[in-house]
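My questions all concern the structure below.
Only one protein chain is missing; all other protein chains are in place.
Naming follows writing order (A, B and C), and every chain is counted from residue 1.
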Amino acid sequence: MNSQNPLFIPGPTNIPDTIRKACDMPVIDHRSAAFAEILNPARANVRAVLRSESAEIFLFTATGTAGWEVALTNTLSSGDRVLAVRNGMFSQRWVAMAERLGLDVLVIDVPWGEDIPAERIADALADDNGHAIKAVLATHNETATGVTSDIAAVRAAIDGAGHTALLFVDGVSSIGSMDFRMDDWGIDVAVAGSQKGFMLPSGLAILGFSAKAMAATEEAELNRVFLDVRDMAASYAKGGYPYTPAVGLLNGLRVSSAMLLEEGLANVFARHARIADGVRAAVAAWNLPLCAARPEICSDTVSAIRTPEGFDAGRIVDHAMAKYGVAFGVGLGQLAGKAFRIGHLGSLTDVMTLGGIAAAEMAMSDLGLPIRPGAGVAAAQEVYRADRPVRAAAA
Amino acid sequence: MNSQNPLFIPGPTNIPDTIRKACDMPVIDHRSAAFAEILNPARANVRAVLRSESAEIFLFTATGTAGWEVALTNTLSSGDRVLAVRNGMFSQRWVAMAERLGLDVLVIDVPWGEDIPAERIADALADDNGHAIKAVLATHNETATGVTSDIAAVRAAIDGAGHTALLFVDGVSSIGSMDFRMDDWGIDVAVAGSQKGFMLPSGLAILGFSAKAMAATEEAELNRVFLDVRDMAASYAKGGYPYTPAVGLLNGLRVSSAMLLEEGLANVFARHARIADGVRAAVAAWNLPLCAARPEICSDTVSAIRTPEGFDAGRIVDHAMAKYGVAFGVGLGQLAGKAFRIGHLGSLTDVMTLGGIAAAEMAMSDLGLPIRPGAGVAAAQEVYRADRPVRAAAA
Amino acid sequence: MNSQNPLFIPGPTNIPDTIRKACDMPVIDHRSAAFAEILNPARANVRAVLRSESAEIFLFTATGTAGWEVALTNTLSSGDRVLAVRNGMFSQRWVAMAERLGLDVLVIDVPWGEDIPAERIADALADDNGHAIKAVLATHNETATGVTSDIAAVRAAIDGAGHTALLFVDGVSSIGSMDFRMDDWGIDVAVAGSQKGFMLPSGLAILGFSAKAMAATEEAELNRVFLDVRDMAASYAKGGYPYTPAVGLLNGLRVSSAMLLEEGLANVFARHARIADGVRAAVAAWNLPLCAARPEICSDTVSAIRTPEGFDAGRIVDHAMAKYGVAFGVGLGQLAGKAFRIGHLGSLTDVMTLGGIAAAEMAMSDLGLPIRPGAGVAAAQEVYRADRPVRAAAA
Partner (left out) sequence: MNSQNPLFIPGPTNIPDTIRKACDMPVIDHRSAAFAEILNPARANVRAVLRSESAEIFLFTATGTAGWEVALTNTLSSGDRVLAVRNGMFSQRWVAMAERLGLDVLVIDVPWGEDIPAERIADALADDNGHAIKAVLATHNETATGVTSDIAAVRAAIDGAGHTALLFVDGVSSIGSMDFRMDDWGIDVAVAGSQKGFMLPSGLAILGFSAKAMAATEEAELNRVFLDVRDMAASYAKGGYPYTPAVGLLNGLRVSSAMLLEEGLANVFARHARIADGVRAAVAAWNLPLCAARPEICSDTVSAIRTPEGFDAGRIVDHAMAKYGVAFGVGLGQLAGKAFRIGHLGSLTDVMTLGGIAAAEMAMSDLGLPIRPGAGVAAAQEVYRADRPVRAAAA
């Protein structure tokens, strides 16, 4: 009887009924005109969610991980140098992928919990007189640590260095939930997945390519076929798809992206900020530190919470599931056993979140952590009663 | 974005996904053998949920209100005298129905919040030397006041008086959630609906008839056709239904009743008792009185909570929906404006309930009631952490 | 693997995916404003489908059989005389219901297969100088025989006799599929169900009451509570429902009735006429007679087909299900064993219908009837290729 509890993992998120029904479609002929009536608005809506006027939008029947690979293989050649910041498990995985693909990855390592240091990017690019660096890889929201970075600052660093590198941004756990501006921030490739802000099941890699990135696809020599955006672009031009697509997911994306736009992106972001503020207020009431190094870089989609030295944080996740039927995220990589994560993105309400906070504090109390039950809930209630976003969202 | 909040009205309840899918059936031919494979197990399962060995089970495509009418019109004739206890809005409605059907209703009125006074039933029956009283109408669980009555005591009163009256029990908001024993308690007609303990949408009136009640159907002269159990019985005998049934709901009932039996009725009741204990602990922490006059008659499926004199309780319900998207029940009848209700039956988890409690206390605080946010949640958490039913359920 | 075959019973019909999803709703609070947003458009749409400007529309959580009872018990008193035509199983059942309810039923019997003889109604009313006849009961479409009657002619007969009797019309298997005009035809109570032209599961009785019928409800003394339109009207006036309704079905009705109106009733009727013409062409090619006595009274929603003397028509139905997984309707009442029925209403396409025709002719050939496989299909194909309604639909 636990199946109706909301999820508090940082994706996949709870799926609204409307979106589930949009995905659960009878099969149509994907070579018929009916398919274009799904694909075209889905692409247009995604472009609007990315806040781009002109990005090419690609929707692969794959996952966000494939999205990273699309970005790299479609724009780069073996041995190309890229610059990447590593501040958590997901940025680390992207670095590892780039290395496995034969790229020469220059890594800026910062402690997990920190955000992207734009000044170090600026320095690295300034040192790169020959413009050997072809691309900068930036993770907008590090899902492992709950840290959001300032992509506008990264763009400013690139521009300040007068550098030609492309800017690739992993927005898997930010796009559709937090302020993201492809055009304003000069992003060349934006990577998203279906199962986070878009509130869908996993199964789509969602990408935006700038004109500059599109130009790079002509030179890129890394192998790709299934993930080749050129095949995708050629098919889109005819209202089709290069192979049999996951039509139901695309229809779900058409609907979910329309929901986001109808709510208004600023409102969507404010809602996430309000929900996140409540979670952070609860964490403060628990006297537990967030992994995020500073308040202003805390993520509005996931909070990674450090547990006391000597306590295995994984026990919270196991116990909350076993006793209360609630899923939280474990600590990943160097945070394994040292942190647990509360996902708070997608289709969540204040009330659902309060249930999750209550579950977390029961689990922690049960396990002997000095958490006063109700304390976190009360702190979050104060935020939610205030009836306004405490952190202003983008206009 | 509020649509995913659980409901806290005393029915209809939240519907588990499995049950929604069982209801959402492709159409079948209800005159084919496939229909009997739905109807027969549904009836057998309901009989087990009623804890009867031999009751005739009738499943009408109608609602619980129709169920009351089935009980009366199939067993009684115009002018027949019935004895009823009125202790809330739903018992009052049954009385009113009986009167509109031309029955002579002897009413025992008790203050709302009280349970059925078995001794007064005993007295009334003792006075009825000629056995003019044909039936006793008892509401097992008064949904308006959150009061559960002792049906075994009613049976003892009837037996003690050596009276032949039939015993009709409205178990709409108890059956499938609280201990209910058709055979042990000598119930002649048990009335349930699909949308409470059975966790289905509204649309089925569910009845159990004892052999004695079946015998009464031969003499009963009140008009009925659509609600005639004799037509139903005749069709069942052939694996069919006297008209086109709501097949999907019957299939849902087949599945949901099987779920209850698989969980074990004792476990189902213990779960409801634990959830209810948490709600009551929260109410106590709020320093608000329940409508129920005494702790031992508090319902495990709904709590009716009195608000302070001069405060319109309906504002809590309106505000909780408007600001937090959570549905509570209003006070009904003489409790209108004086109480609000938290339904806690069907498919609910501790965590969902904590969200509802949190919503109620936010709403009350917002409206100026002296509720400390988090207080009710903390009290309920203590109950839920204990990991055992505080009030023992039936073995 | 037969489950995906369409049904060819005369209701319930195949349910389009959109309508199934509209029915499969998460539970809402039926006392909240959200419910009125379902109920009100559903009622308005039904009024338009009935082609009435001002009828009161009642939507009971029940079935079409209950709808008959609503018509009778809300307008009549015990012993009232009604005039009814009996020309098939469903008109017979309505007569039987009226008799069981204590009405004095004057029956005009015509052979099954004939339509309503308006002149005999005229005669009966002319003989009724005292206007003892309170209502005329007419079955618009006899589902047992596949015969449609001329309700305008019945109205003309009543008016011609200067009689005050109310006109009750069973439109269960015609409304939403065939021309039906509540206002133009002076119908006082129109009865429909959810599971035919409205393409929904069974579970709603759908009624239209004229002002004259509404007036009669004040005088009517037959017992009714669950089916009392006055309670319904009082609740509707407050945006509510007198008890817990089948919200999902009402939402489905809101959607399905909107679909009918959007397609345009004339187009819906033309579609049914075209499909029916194809079926009739197939039956002619099989050299089998329809039960309908004359071509101009053939129903556009169901065809009842007589099989040769000495052949048990039920075998076709059993065999088609057992071997081909296709459901046809059996002969009912005096047609049992002598006819089988092909339902062709609701959401059916030419192509689905051709599959059904092909199945029928395979079954008949298998059983030794002198049917040439393909003959009926070819005849129907000719109709469907013509791409126009052969019988003109209402403008």
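Assume a contact is a pair of C-beta atoms (placed from the backbone, for glycine too) under 8 Å apart; a residue touches a chain by one contact, two chains touch by 3 or more.
Because the structure is a prediction, the values reported are computed rather than measured.
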Chain A, residues in touch with the chain not shown (by the definition above): 3, 7, 9, 11-15, 20, 23-32, 61-66, 69, 73, 97, 100-102, 193, 195, 201-203, 222-223, 225-227, 242-249, 321, 327, 329-330
On chain C, residues whose C-beta touches the chain left out of the figure: 1-6, 14, 16-18, 263, 271, 323-326, 347-352, 354-356, 358-359, 361-362, 365-366, 372-375, 377-379, 381-382, 384-385, 387
Interface residues of chain B (partner: the chain not displayed): 17, 21, 24-26
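Everything below uses one rule, namely that only the chains that are shown with their structure count from here on.
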Chain A-chain B separation of Cα centroids, rounded to whole Å: 46
Euclidean distance of C-alpha centroids - chain B vs chain C, Å: 35
Length of the line joining the C-alpha centres of chain A and chain C, rounded to whole Å: 54
In chain C, residues with contacts to at least two other chains: 24-26
